[in-house]
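Left out: one protein chain. Kept in place: all the others.
Per-chain numbering from 1; labels A and B assigned in written order.
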Amino acid sequence: MTSLLQIENVSVHFPTRGSLLRPGPVLRAVDNVSLNLSRGETLAIVGESGSGKSTLGYAVAGLRAPTSGSIQVNAQRRHRDGRHPVQIIFQDPFSALDPRMTVEDIVGEPLRLSDTPVARRQRRERVADVLEQVGMPADAANRYPHQFSGGQRQRIAIARALIGDPELIVADEPLSALDVSIQSKILNLMDEIREKHGLSYFFISHDFGVVRHLADRVAVLYLGNIMEVASADDIFSTPSHPYTRALFEAVPRIGRGRRKRGTLLKGEIPTPLDPPSGCVFHTRCPRATAICTTTRPALESAAGRPGHLAACHHKD
Amino acid sequence: MTDAIDIRYERAPLPPAQSIWRLRYEKFRSHRVATYSLLCLALLILVCLSAWPLGQMLDIDPNKTNLLARFRPPSAQHWLGTDDLGRDVLLRLLYGGQVSIAVGVLATGLMSIVGIAIGVSAGFLGGRVDSVLMRITDVLIALPLIPLLIVLGSIDLTKLGLSASAANSPLFIFLRIVIIIALVDWTTMARIARAGTIQMRSRDYVRAATVSGAGRIYNVFIHVLPNISTPLIVAATLTVGRVILLESTLSFLGFGIVPPTPTWGNMLTNAQQLIISAPHLAIYPGILIFVTVMAVNFVGDGVRYAFDPRAENEGGSQ
Partner (left out) sequence: MLRYSLSRLSQAVLVIAIMSFMLFAVIGLMPGDPLENMFEGNPSLTPELMAQMRELYGVDQPITTRYWNWLTAALQGDLGYSSLYFRPVLDVLVPAMFQTAKLLVLTLMVSVPLAMILGTLASRKPNGMIDTLVGLFSFAAISLPNFWVSLLLIILFSVKLGILPASGSPMSDDAGFWIHVRHLVLPVGVLAMFHVGPLIRYVRAAMIETLSADFVRTARAKGLNERTVIVRHALRNALIPMVTVLALSFGHLFSGALVIETIFGMLGMGKLIYDAISNVDFNLALVGLLMATIVVLVANLLADLAYAVLDPRITL
């Protein structure tokens, strides 16, 4: 069986502004990333801000053309009746909805934009249907976004993503702008519609609690490079890469007292304009040795742990 | 593992749907000076439009010169007297008002189209297109408009292949002034449109539409333009006043609308020579220009106040 999403050797580079004669340095937002996503699976992409995870998500959603490599979505349901196999949910629910449109126009927009137009009456019915599914009252359709709270807006954004009957939803930190009490409700909603619609999520997050709850597999991104990919259970119990380990250590947990010393990340994330040589993590890595500064480690499975890939010369 | 969604919470009563236009209308009404100015403008336009019936009623032709009836004082037929060529002052003022206001509105409309097209293209396309267009805007915004307009106003259209009779027809002279003002004064509109477009084009709702297959044209017309309309409408309103001033200045200098078509500006051209013999002829057109431009500017201020969500405690002071 082919996987739903195949990302092969994808790089996204941005040229930066230089002077008239000399072009600026290239920003390597995503660098040679390969990932697979099976049908019905949720893949979480975690990493610090600036790791390129949003850029990768935009590339998957088709918002950003990869500089090299290929992204393939093997949609099963045919692209008709206003179907859009890939949809996206954003972080900021206040910027995600056009303030000049009614909720009905916002949610129905994918149908309006499809190659086979959907009649207005049918559109209205489908809008009402998805609004119901995301827990919004039917009379929300004639209102404007500013009349809703952040959580309600995120539900509307989910309804818009859902109406085209997608197979893959790219979710770009959909919870981090919400209040904690709302977060769990939206998380449950996303969980529920995933099962109901047989959806896959390409879930970008930096919240490990959320990732642990929702994700089947986790990929760790650092400076546009994949550091580690493994099933969620595996990676949380026994992370292999020193960077992943450091990330988990950095999460404050109640009742643990002082953190262990030495494993915490030191320094800032280096600029993607001029990434370090060899292993991009070596400048901050507690285990770095001479080889790390010269040779980039391949993403391979650790000894005795098939399916648990890590890009490190000194992985566990 | 999935909890039931707490639907009850989300079904808390929604606030009543209130149209944003209704809110704006009420806010504009609360800006008293702007409201009076709008009424004043409406009245002025009505009075100017009554020029034709009034001329019929009093049996006067506003363009007919009568050297035997120069500088007549106000009378039953000539309510404001006659000018240096014996023409009725009141009728010429009213017809002149039609022309001045029409130039103001039409030139503003045309320059809005030009400016918005340039600004939106610069903002949406970015890169080299943006920097070239914005350099042009920067230069044009700095240049002195009146000398440029005088040169453009003096162009001999027959050299561009137009027949002499067409080039000198009143309609062409009228259109020419509308076009040249729009050609040199679109810069403010372009800047506002560009700034708004850059802000809007990276909004997530534009991205969401793109994911669903929306193209640039769709995004510009459906998402960008409606969301940048507020500053554009405000700027356009204020522009009408500026254009009326520009037109009157040009016509005063002899490079705008030329007689026999009257405008408030060209009615003042001769006034300079008549300062000693008939100073009152210099008063009326100027007052009308001033009142119109002032009223338009106050309306613009009111529109700004009504449309700006932040201006809760500002304006509307009088």
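One rule holds for everything that comes next: a contact is a pair of C-beta atoms (placed from the backbone, for glycine too) under 8 Å apart; a residue touches a chain by one contact, two chains touch by 3 or more.
Everything numeric here is computed off the predicted structure, so don't read it as measured data.
Listed residues B:Gly119, B:Gly241 or B:Pro262: the one in touch with the omitted chain is B:Gly241.
Annotation: of B:Leu39, B:Ile113 or B:Val151, B:Val151 touches the absent chain (contact as defined above). Contact residues of chain B toward the unshown chain are 135, 139, 141-148, 150-152, 154-156, 159-160, 241, 245, 248-249, 252-255, 265, 268, 271-272, 275-276, 279, 282-283, 285-286, 289-290, 293-294, 297-298, 301, 314-315, 317-318.
To be clear about the criterion, only the chains that are shown with their structure count from here on.
Per the touch definition, chain B reaches chain A in the complex via residues 1-3, 5-7, 9-11, 14-15, 17, 20, 203-205, 207-214, 218, 223, 226-227. By the touch criterion stated above, chain A contacts chain B in their complex at residues 58, 61-63, 84, 86-88, 90-92, 95-100, 106, 109-110, 113-115, 135-137, 139-140, 142-144, 147-148, 151-152, 155, 157, 160-161, 164, 184-185, 188-189, 191-192, 195.
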